[in-house]
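With one protein chain held back, the other chains of the complex are shown just where they sit.
Entry: subunit A
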Amino acid sequence: MTGETPAIATSGLSKRYRGGQLAVDGLDLRVPQGSVFGFLGPNGSGKTTTIRMLLGLISPSAGGSELFGEPVDAGHVGTLTRVGALIEGPAHYPYLSGRANLARYDAADRTADPRTRAARIEHALEQVGLSNAAEKKAKAYSLGMKQRLGLACALLQPRDLLILDEPTNGLDPQGMREIRGLITSLASQGTTIFLSSHLLDEIEQVCTDVAIMSRGRLVSEGTVAGLREGLKARLVVTTPDPAEAATVLKEQGGQDVRAEGRRVDCDAHEDLAPDAVCAALVGAGVRVLSFGVERPSLEDAFVALTGEGFDVAE
């Protein structure tokens, strides 16, 4: 699909908030049409700030962005009718019912056809499983119900791009599965999805591409599989004889051998044939309880790229 205008393209996108905080620093991002794009990063790494700039809510300090080839700025709203969004959690009029909330947001979109409004609202409510609570005041909604209502708002129209900032936050397991299913089915109909989430399982399940932010900068961009390949797999032996096993692994040429309790592991590089290593272990009288190659998870890749530290960056 080279040559097609990307759904999102940014160049040198930067934002310094009043008060000196540089939240996003020279971001170059390209989200191809039709992709399900995971946008990851630790707390405070600039994901929401980026999303606000993409939607024209805040203006960048430097650089710019385009949605479907059209430049984004605060006054220009043309492309936004093609975009559904959930930004930093849902927001509602507490004194209006769920349905009346959707009607208001739909009325705000001047390209929305009032004649089909009621039907589109029903469909959106159905898609997020809120039909039965549509008449309830939004202030009486639970956390997950509010989240669902926020998603319904993004689904009021057929969209070409959905920008979702932590869409499954607060949802029950069924809700998460439903939303994940919904995202996959929308994507299969051609909607581009830009998904920011801290749930790496979720990203792994639904995303085709990922970008990882750290301290306002892009530290990695590529396919989910490609990202994991960047990390080495590990050969893992479980045994009641860890000391002997470690010696055998080293003899076989294993690097970075680590033993912890009954688990002994080392880097699995090409020269280290698992079958040969296993035979050697057995030959040396090591009692092997289990043996295998462990692929690194997206979580391992994430931590490797963004650091182990728990504290948020300044």
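Criterion: contacts are C-beta pairs under 8 Å (C-beta built on N, C-alpha and C of every residue); 3 or more make two chains touch, one makes a residue touch a chain; residues count from 1.
The rule is short, and it goes like this: contacts and distances are computed from a predicted model.
Asks: Would you mind picking the UniProt name of the chain not drawn here, from "NADH-quinone oxidoreductase subunit F", "L-lactate dehydrogenase complex protein LldE", "ABC transporter permease subunit" or "Acetolactate synthase small subunit"?
Replies: Missing chain, per its UniProt entry: "ABC transporter permease subunit".
Asks: Among A:57, A:118 or A:243, which residue is in contact with the omitted chain in the full complex?
Replies: The single option touching the absent chain is A:57.
Asks: Touching the left-out chain: which of A:9, A:83 or A:176?
Replies: In the full complex, the listed residue that touches the missing chain is A:83.
Asks: Taking the entire complex into account, which one of A:105, A:194 or A:291 touches the absent chain?
Replies: Reading the full complex, the residue touching the unseen chain is A:105.
Asks: Tell me, which residues in subunit A touch the chain that this view leaves out?
Replies: The list for subunit A reads 1, 4, 17, 32-35, 52, 55-59, 68, 74-75, 77, 80-83, 85, 87-96, 100, 103-114, 116, 153, 158, 160, 187-192, 208.
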